[in-house]
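Of the protein chains in this complex, all but one are displayed in their positions.
Each chain gets a letter, A, B and C, in the order it is written, and its residues are counted from 1.
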Amino acid sequence: MSESPIPEKTPQPDIMLPDPKKLILSASPHIQCADTVPGIMRTVLICLIPPAAASIYFFGFHAVRILLLTTLFCMAFEWICCKLAGKTSTLGDYSAALTGVLLAMNLPPGVPWWICLIGAFIAIVVAKAIYGGLGQNPFNPAAVARVALLVGFAGPMTAWVTPCQGFFPDAEKAPAAIQVHETERKPDFTTGATPLSLAKMAKTPEEIQALQTPDLLKQCFFGRTQGSLGETSALAVLIGGIALILLKIISWHIPAAMLGTTLIFTWIVSKADPSLTPGPLFHLCSGGMMLAAFFMATDMVTSPTTRRGKLIFGSSIGIIACVIRIWGGYPEGVSFAILIMNALVPLIDRICYKRPFGWHPSSAAAYTMRRGEVK
Amino acid sequence: MPSNEWLLITVGAILVNNVVLSRILGICPFLGVSKKLETALGMSGAVTFVLTISSFVTALLYKLLLSAEITICGTTVNLSFTKFLVFIVVIASLVQIIEILLRKFSPSLYRALGIYLPLITTNCAVLGAAELNAGANNGLGRGILESTVFGFATGLGFGLALLLFACLRERLELSMIPRPFRGTAIALVTAGILAMAFMGFGLLVK
Amino acid sequence: MSTTFLAAVCVVGIIGLILGCLIAFTAKKFDVEADPKVEKVRELLPGANCGGCGFAGCADLADAIVNRGISPSRCTVISAAALKNLSAFLGVEAEEKEKMTAVVFCGGSLSRAARKAQYNGIMDCRSANVAGGGGKACAYGCIGYGCCARACPFGAIEMRDGLAVVHPEVCRGCGKCVTVCPRNLIRLVPASVKIHVYCSSADKPAARRKVCSAACISCGKCIRADGQGRVEKQENGTVRINCENPPDISLAETAGCPTGALQTEETHRAIQPISPKETQK
Partner (left out) sequence: MSLPPHVARFTGGIHPMDGKGLSNGITARTAPLLEKYLVPLHQNIGAPPKLTVTKGELVKKGQRIAEPGGFVSVPLHAPTSGTVGNLTEVPGVAGNTLQAVEIISDGKDEWGSGLDPIVPWQEADRKVLKQRVADGGIIGMGGAAFPAHVKLSPPPEKTIDTLIVNGAECEPYLTADHRLMLERTEAVLEGAAIAARILDVDRIFIGIEENKPDAIAAMKKAADAYGIQIVPLPVRYPQGAEKQLIFAVTGRAVATGGLPMDVGCVVQNAGTCAAIRDAVVEGHPLIERYTSVTGTPVVHPGTWIFRIGTPVKEALKLAGGVREQPAKLILGGPMMGFAQSSMDVTVTKNTSGILLLTGRETGRYLSSPCIRCGRCVSVCPMRLLPGPISVMVECENYALAEHNFVMDCMECGACTFVCPAKRPLVQHFRRAKAEINAIRRARKKH
């Protein structure tokens, strides 16, 4: 400590007093909680470990390769953007790494390296950096990248890899429905179909029925179906997602609203027309629904801030995703739904503004009158 | 079942083949008047009005006059080749009338819309809707009522896109966008992402 | 063939005629009188929308000029030629206007002003003003976080070593900076006055000296050296150049100001800029 001890006139010369020049001057409050943005991002990354581990377990080297590539590319782009913008590097806030891992979760295991590169470019540069970086982007970067890749590179984006090569060495043990379709249509396993694309192709109630055998649903839930890295195991995503809620990183509103609407909506549709689509359990466990509900739609930057807004946001994503899944041209509509609802977030925020404490109609009128008074 | 067909027309025009986000028509006002929600709503209202009326009028003219085989002095003439000419004249006149009315009854909106109001004349969305109506059913044209519904739905689709975009841009106003991307640049990127998102609705209605 | 042409011409012509009549009717019925003069005046105004005139942008001023008889010279940023044009259009006599420029009445750059504490918060003067007033010890001087520089629509104010300095050749005297400075340090003065006492402290002279080495300590040397009342002491103890009747810039040397508060505009802005990183410390 380098404080000069006490002015001369003090009666007790051993008393140490603060040095005013070293004091910090700031606005109140003077204490802050321990949470930080990097801390939050790190926690989300940690909660992504179960799905990432599951994808490695099911897809082996493919998953490791994609996870590493996207994360590295994303961080590299982030670094380049910061350098170009003349800002200090924001790699330390883990947001680029998080985007990278989420993007990997959204890619099929068999994609070539350049898809990872393009995806990372779209996610970090197009969807985030040119909007001003963390906190400014209106669209979820990973969702933008996935949709752009899906639209632009349909071929590589369906490069599915049969999961559990190690555990399921031969085709006989693969899920029945998948087996039938794949052996009939596409003998090549690495370009097989996901449960959702099978649902899209299915035309008769029997075919639909074949997609919701308890066996297949179990495969969907525990993760032995084909799909993107984060789509294969609903259970792993659920574990990570519940951890996120318990750690209070995200609130339950968006996942609950999204999964709840999906459940109700698909239940009604499948009951009304059994030949149209499989039941709600299939929709919940297949594809990216779980991943989107817990990790993509809950992205703080691109979701509403109020609870009511979050409920509207989540349930609308559920409905749009199901509409696209059931009637649309793409087998999976979750990322599209997220983007569309991202675009609606400012509107939702506008509608769902909270009434302040002590709000009453006349105060609203007073404020409306005052509106535009200040320029 | 007309109601079902109308529903298909409506959903198709609003979501699947959104006039702005999918057909890329009417980009000029889409970028020009989307800075504030209020003017965006005013603009989409005006465009919807013009679209509905002009779709009705053009479909009426096309069905009854232009696409019909008229026999004059023993010669059968088909005037459908004049359709663009007629459409443009009709649309331009309608916009003129709306402009006059708006200036009278809502001067603030008139001022906010500025140059974009007379530019509805050259808004390709309006001509596009008329042409899409005329070109439907292999050139026979939609029915007059269906055309009107289509025009109205196209207007709604335009309004939806403009509404989304205006809200987004109001949020972008509050973002720290790097200088080179401010303004139209970021607006176009955002519009692109929005258009991409709407591709998810593709094939919803064939 | 000719029938087709004839028919086409007739049809299009008749449609056009009907619609034309319709437009004519509406235009007559719902006519609004518009003043093209306002538009023209707006075009002649600079279009910077700086608000220096006190109206909400150039369009508002144009309306006021045409309809309320406000003088076009109300626009503070208009160039002499443009003002002449505008006055000619309006048919009024162009007023001769002295060019004004903003002056920051503080010389307390970071290397001269004492620090009282470490400020931690928004790097903006007006925000710092509600949270203890920034890191400099002087309660009257430039806070140094560049509110005025950001507000200037012409980029005439530069932050140098934690002090705002005006480049008079760029400054157009709109007065935006005057309104944003939370310490009211900036004033508009005739651009021809090139010498000022750069201090606004209303503290006791001894206290001023304690917090800033460039403070005016009201010693009166300059007043005596001038001897013609062209430098005046004001009520709150600060010393100011009489802008109506300014002394020669040589006074800066001859007066022998002990702190250098009396200085020419050129020396005031000749402070070496230091990197923004150091400013934040």
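Points to keep in mind about this one:
The rule is short, and it goes like this: a contact is a pair of C-beta atoms (placed from the backbone, for glycine too) under 8 Å apart; a residue touches a chain by one contact, two chains touch by 3 or more.
This one's a predicted model, so the numbers in the text were calculated from it and none came from an experiment.
One chain is not depicted; across the entire complex it touches A, B, C.
Touching the chain that is not shown, out of C:10, C:32, C:80 or C:130: C:130 (per the contact rule at the top). Considering the whole complex, the residue from C:27, C:122, C:225 or C:243 that touches the absent chain is C:122. The omitted chain makes contact with just one of the residues A:53, A:263, A:301 or A:319: A:301.
The set of chain C residues touching the chain not shown comprises 116-117, 120-124, 126-127, 129-133, 137, 139, 203-204, 207. Within the complete assembly, residues 173-174, 176 of chain B touch the chain that is not shown.
Although one chain is not shown, part of chain A still touches it, namely residues 1, 3, 6, 10-12, 15-20, 22-33, 35-37, 39-40, 132-136, 251, 300-303, 305-307, 349, 353-360, 362-363, 366-367, 370-375.
Following the convention adopted for this analysis, only the chains that are shown with their structure count from here on.
Viewed as a contact network, the protein chains are fully connected, with every chain touching every other. Chain centres here are means of the Cα atoms, and by that rule the chain farthest away from chain C is A.
Remark: chain B and chain C have CA centroids separated by 45 Å (rounded to whole angstrom). Annotation for chain C: no residues touch 2 or more other chains.
Residues of chain B in contact with two or more other chains: none.
Chain contact summary for the complex, chain C toward chain B: residues 3-4, 6-8, 11-12, 15-16, 19-20, 22-23, 26-27, 30-32, 34.
Across the complex, chain B meets chain A through its residues 37, 163-165, 167-168, 170-172, 175-178, 181, 185-186, 189-190, 193-194, 196-204. Of all the residues in chain A, the ones that touch chain C in their complex are 20-27, 375.
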